[in-house]
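A single protein chain has been omitted; all remaining protein chains appear in their positions.
Coming up: subunit A.
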């Protein structure tokens, strides 16, 4: 009998934890792809900042495994908790539709960020990449590095990559401005996002254009490969490199001067914008229709624009990583 009593006591002890009562202010949930993703931890930081600025309660949900099944269960739990808004980075664009539509039918505002869900499962998507800004800013960067004159080349991913091609179009439009008259875009090379092909394309560029002053690589694989080639050939200060890269991969080349700075989106700002967009939806300042606008805290005025079947809010200019901040970010992603 003693054993039984001990056994039952042990079991009951497990369940005597009592949690604090939840606050009654607006509740804003962020559901990410999976736990332990450093990029998403930064998104969370920005989201929580925004929500605390508007005086709400932020709820963070990260499934242990990056599956849609887990995300569906989390959405159901959030519906039960009667949150005001759900911002989600989806593990699957389509499979969350029934769950998110149920949430919307219960009056919960739904938006996606980073990785979108289909337009019929959301009210608006927060997009980290405004193609126009991404294209233009890279030309501005390389122009500054090479002193406004000389030959430049682009090292892209594949020739069919839609986002890279869109960015390169914007680069060409930026180059039409009179201030870039002395800059000549000699070639767009395609490294196919393969490390070895990107390396050999970079070497071919250096060989074919001995006067080349700068390379723009709007792809994380390409920029890292080009950084390696320029470092190995000791071309620091002769050929400059910029583009879109992962801080963890690019820290070495930013510090040795091959790439004085490069760009990528800032996850904290992404989360921050999503937080304010969620607040805007809850306050019914916006409804997710194209043409509406709202104030996103420190990021200023943001507009809802049409994108494909649905609507989006663009984060804007990409974040600049240079020697001053790269040490802080290389640990992040």
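Convention: contacts are C-beta pairs under 8 Å (C-beta built on N, C-alpha and C of every residue); 3 or more make two chains touch, one makes a residue touch a chain; residues count from 1.
Definition applied: contacts and distances are computed from a predicted model.
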Complex member absent from the view - protein name from UniProt, among "Autoinducer 2 import system permease protein LsrD", "Secreted protein", "Nucleotidyltransferase family protein" or "GMC family oxidoreductase": "Autoinducer 2 import system permease protein LsrD"
Which residue of A:25, A:52 or A:81 touches the chain not shown here: A:81
Options A:94, A:169 or A:324, residue touching the unrepresented chain: A:94
Touch list for subunit A against the chain that is not drawn: 3-4, 6-8, 10-12, 14-19, 21-22, 35, 59-65, 67-70, 72-74, 76-77, 79-82, 92-95, 97-99, 102
